[in-house]
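For this view, one protein chain was removed and the others were kept in their places.
Chains: A and B, in written order; residue numbering restarts at 1 for each.
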Amino acid sequence: MADFEPKIIAFCCDQSGYPSADMAGTLRLNLPKNVEIVRVPCAGRVETLYLLKALEKGADGVILFACYEDNCQYLRGNLRAKGRLSYVHRLMEKIGLEKERIEICYLATNSGVKLAETLQRKSKELKRLGPNPCVDRR
Amino acid sequence: MIKAEQKPMEEILRSIDPYKKILLSGCGACVTVCHAGGEKEVGLLASALRMARKKIGKPLEILEATPARQCEPEYAQDLSELIEKVEAVLSLACGVGVQTLVRYFPKMPVLPGVNTTFLGETLSHGVWEERCQACGNCILEKTGGICPISRCAKQLLNGPCGGSSKGKCEIKKEADCAWQLIYDRLSSLGQLYKLEEIIPAKRWGVESRDSGLRRIIREDLKI
Partner (left out) sequence: MKAGSNLEKILSKGLFAVTGELGPPKGNDVSVVKRKADLLRGYVDAVNVTDNQTAIVRMSSIATSSLLIQMGIEPVMQMTTRDRNRIAIQSDIFGATALGIKNMLCLTGDHHTFGNQVDSKNVHDLDSIQLIDCVRTMRDEGTLLGGEEKIEGKIELFIGAAENPFADPFEFRVVRLAKKVKAGVDFIQTQCIYDMKRFKEWMKMVRDRGLHEKVHILAGVTPLKSGGMARYMAKNVSGIIIPEEIIDRIVKAKKPAEEGIKLCVEQIQELREIEGVHGVHIMAIEWEQMVSQITEMAGLLPRPKVE
């Protein structure tokens, strides 16, 4: 589809994702259209349900930006996020939804470039996968 | 508590296939503790089922509820307002909960969304293990508090068998030999003499699960 702009929800944690998104803005880096940034205090605050509901409500893809393994300010928030991601992947497999639609990406406070590149890559990937099949298309 | 595990998705989808509007009912007790049917699991399953049905062009409306328990009259009856609005109930409660709903809503199909697996202990977050089989006559006093009926693969009352090796059960390397545990425990309590006594054959057919439908009646509690 030529004019399909995948809707991506990016959960950005206060310690890594959000400042990186800020930096991407300051550096005027190219971000794909149709990205919605959701700010959270920690990746561990993202309930498994939010990941799935994002897709249920019409997103084509979800990225969870979290801190590297040993760097979580709340000690294990990013590990909990990882566990929830694997749970939601199993659920998605069972209902025939591509696992690639939900992803976790680890970065640091100053990873503006990495964030932008990741979002661009995701958008391309989702264009290939196609729109979310579990949504009413009017 | 009672432990359960969610049924495979294909099985759940098959059982709710004929319906367009259902109630997904969790339970705030045992299945919440083992993360099979609590409020979170209800939300996740409802979301997943809606998406799965949209994908095949057969949309499904799902009402969600998680009563404190499903196995008692008051809590079951509380669901009646929601149940009036649906064609079927998918229950994530244990087998008891499902059957309680059936009793109070005899015209409503009630489908199980979990497999009730065993009575068990939480070893650590996310790990549960069988501890009791409700045999009807507890002998934990004779075995140092370790149950040979649920934890010995052969339910021996005078174990161990010849397959106990280095503290492990011959059938599963991950399983401890219950009788080694009993021996160690009674040894540390200075009560090994208890093991010299022969425990007689269990009265399965009279005081246990083979005696037919079991029931407890307390006349003093009946109002």
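Note that a residue touches a chain if its C-beta (ideal position, glycine included) is under 8 Å from a C-beta of that chain, and two chains touch if they have at least 3 such contacts.
Not measured: the values here are computed from a predicted model.
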> Where does the absent chain touch, in terms of which shown chains it meets?
Replying inline: B
> Touching the left-out chain: which of B:80, B:122, B:137 or B:158?
Replying inline: B:158
>> Contact with the hidden chain only, please: which chain B residues?
In response: 153-167, 170-171, 177, 180, 183-184, 192, 195-196, 198, 200-202, 204
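As a convention for this text, only the chains that are shown with their structure count from here on.
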>> I'd like to verify one number: the distance from the centre of chain A to the centre of chain B, where each centre is the average of its C-alpha atoms, in whole angstrom.
In response: 37
> If you look only at chain B, which of its residues touch chain A in the complex?
Replying inline: 8-10, 40, 43-44, 47-52, 54-55, 59
> In their complex, what parts of chain A are in touch with chain B?
Replying inline: 47-49, 52-53, 55-56, 88, 91-92, 94-97, 133-136
